[in-house]
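With one protein chain removed, the remaining protein chains of the complex are shown where they sit.
The chains carry the letters A and B, assigned in the order they are written, with residues numbered from 1 in each.
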Amino acid sequence: MMAVQLWQLLDLLLAGLTLGLGWAAVSGPDLRRSVVFFIAFGLLVAVVWARLRAPDLALAEAAIGAGLSGALLLSALRDEPDAETSDDVRGGPVAALVSLAGLALAAAFAWVMIHTLGAADPVRLADQITAQLPNSGVGNPVTAVLLNFRAYDTLLELAVLLAAVLGILALGPARTPYRAAGPLLDGLIRWLVPLLILTAGYLLWAGAHAPGGAFQAGAMLAAAAVMLRLGGHTIAGLPRPPMQRILLTAGIAAFVLVGVITTGLGLAFLQYPGGWSGGLILLIEAAATLAIATTLALAYIGGRPAGWVSEGSADTTTKIGGRD
Amino acid sequence: MSDLLGILFVLTGIAFFAAGSIGVLRLPDLHSRLHALTKADNLGLGLLCAGLAIIDGGALNAVKLFLVWVLVLAASATAAHLIAQQALRQADK
Partner (left out) sequence: MTTTTQILLASTALLLLTLGMGLARAMIGPSLQDRMLSVQLLGTGGVAVLLLLSPLLAIPALVDVALVLALLAAVAAAALTRREVDDV
């Protein structure tokens, strides 16, 4: 077979499997079954990203889409052991409306794709980025875009994450912890958690010149926290709540600090001075990694961990039902 | 040609993956399926890594591939045991 046909066959198989897994994840009443398919879907989409020549996205999808999202969904299902989607939701008018909306969205998307991909003389952003890459201070174009050319967007993304975790923390205390792990799971944790932390450090460092970066590294650290929590370590490797608060805001703080300093030097907000780009980017990424890791870990824990509220102040959420 | 040896390893590895998948489909019981899965996949991945290391030729890449294989060995063996233990607990209920 010629190479082109083989690649097409490969792409067809990947697309077919992805669609099949996606459909299987939303069909059927048993929610646990759906989560299992969702995790499989995440694993496969990571491979799809790799096929599409996007290793940074593949790393993020493997860490967040497959591992963390699956763990979060399973954690949510813990409160309802025999969870099933109710019959009046399945196949009812709501489902029909949602399906129609999905089809309309897909049609619009397809129309846009056909018109942009088939355009006669497209302007490719990739060329502009490659031209400016030597000035950015890093060798990885994705990192250059995230932490230099569009650094402001990344700052706002971190703010969105912070807002999300504040919402989760406001909901109530943390979820029920697990009991101590047996020898099998304990043995797994003993080598998996250090390896996850090591890989996170590697991805943070390598993000400057190879696929990697703050989001991927932060997600790996969060996966380590999830493993610890599953093994019965309730605090999941996090430091005490005052330190947690500092870590949650570390990413935004680093960004704002650098921005204020550059403004003070007469440059624009977050316009790195010449020669300092590489170092500043690494500094901000390190702070962002810790922030993202703490955010995702607290999101998995599901609420305020023990000791979040200091001894003297009143924790009113548990009292709401008892007030007059 | 060293490429020929590498390709041979890769194809044998794929054959073992196929054997694992067939085992998962055809064997009668969860535990026998788990057994087939982990044995076939670990050997399949090992042969695949060996073949790719030979084809690529670089030492650093070979070490990386070997590490990935060892990691998958440990992780999938533990996962298989965890799944089997959970199935036994379900059965005892």
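The rule is simple: a contact is a pair of C-beta atoms (placed from the backbone, for glycine too) under 8 Å apart; a residue touches a chain by one contact, two chains touch by 3 or more.
Treat the numbers as computed from the prediction; the structure is a model and nothing was measured.
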item	value
Touching the absent chain when the full complex is considered, from A:Leu147, A:Leu192, A:Leu270 or A:Ala286	A:Leu192
Listed residues A:Ala40, A:Val145 or A:Leu248, member touching the removed chain	A:Ala40
Subunit B residues that touch the omitted chain in the full complex	3, 6-7, 10-11, 13-14, 17-18, 20-22, 24-25, 30, 33-34, 37-38, 41-42, 44-45, 48-49, 52, 55-56, 61, 64-65, 67-68, 71-72, 75-76, 78-80, 82-87, 89-90
Missing-chain contacts mapped onto subunit A	1, 3, 6-7, 9-10, 13-14, 16-17, 20-21, 24, 32-33, 36-37, 39-40, 43-44, 46-47, 50-51, 53, 55, 58-59, 62-63, 66-67, 70-71, 74, 78, 81, 176-179, 185, 188-189, 192, 195-196, 199, 203, 206, 210-212, 216, 220, 223, 226-227, 230, 232
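Convention: only the chains that are shown with their structure count from here on.
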item	value
Length of the line joining the C-alpha centres of subunit A and subunit B, rounded to whole Å	28
Residues on subunit A engaged by subunit B in the complex (per definition of touch)	184-185, 187-188, 191-192, 195
List of subunit B residues in touch with subunit A within their complex	71, 74-75, 78, 81-82, 85
